[in-house]
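What follows is a short report on a single structure.
Partial complex: the chains shown occupy the same locations as in the complete assembly.
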Amino acid sequence: MISHVRVRYAETDQMGVVYYANYLVWMEVGRVEYCKSVGFSYEEMERADGIFLAVAEARCRYLYPARFDQDVTIETTLSDAHARMVSFAYEIRSDGRKLATGETKHVFVGRDLKPVRLPKKYLAHFGINGGAPLPR
Amino acid sequence: MISHVRVRYAETDQMGVVYYANYLVWMEVGRVEYCKSVGFSYEEMERADGIFLAVAEARCRYLYPARFDQDVTIETTLSDAHARMVSFAYEIRSDGRKLATGETKHVFVGRDLKPVRLPKKYLAHFGINGGAPLPR
């Protein structure tokens, strides 16, 4: 799944490049669109089922700076999934150049932020209990 | 009520100064501390009573740029208050220089974001029904 963001002025810092924390925001954009691409809405899972994806770990390697007004692509892939957690990998590019790579690991939690098992109806979306994760 | 923030690198942009939207974040810091200074906790009002301060209007005039690592002060005053809304005014300074002035206007809302009247126990904190606003 490939997502696009246009670098906002707000995302730059006085070094003249994108501030490092904003790459994690772009990863969020990527995984929300990934969820849609496999057929379910993260927004609806939260609202209708009270299931949230709490971040357990995030990592980013910065290879080349992103600059204001660039068109940036985020390629999101599912790297691991169980009934209790899911991991995503990201490759962030612009103008044919790799800017950054990242990973996030999430646990499914309820409204009280306590861990829960992902309800059955969502399992297939993540390729769980149904063989290999869906290729994207 | 005077609040302090230290300018974060994250708050700057490629112009080398603080990005304009961040002044509204500082105003939030100012009014949260203002609420504490008049004897009540905004956090508790939300959690215990389900009363939120929804922003109806915000305005900022930028006079002089703020820069990374500066110590910035926000002077917050209550400019108007009724049982249904409250307005704050802000003066943002650093090194004896006025950087910006601003105002925000808020309506009290419940968890459903529908307007409500402020419960009686909070009225006095805003100087409502009890004469002039408390001097700060």
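Points to keep in mind about this one:
Note that the chains take the letters A and B in the order they are written out, and that residue 1 is the start of every chain.
One rule holds for everything that comes next: a contact is a pair of C-beta atoms (placed from the backbone, for glycine too) under 8 Å apart; a residue touches a chain by one contact, two chains touch by 3 or more.
Please read these numbers as outputs of a predicted model, since none were measured by experiment.
The complete homomeric complex described by this structure file contains 4 copies, of which 2 appear in the displayed model.
Simple rule for what comes next: only the chains that are shown with their structure count from here on.
Per-chain CA centroids place chain A at a distance of 33 Å from chain B. Those residues of chain B that touch chain A in the shared complex are 9-10, 12-17, 19, 21, 68.
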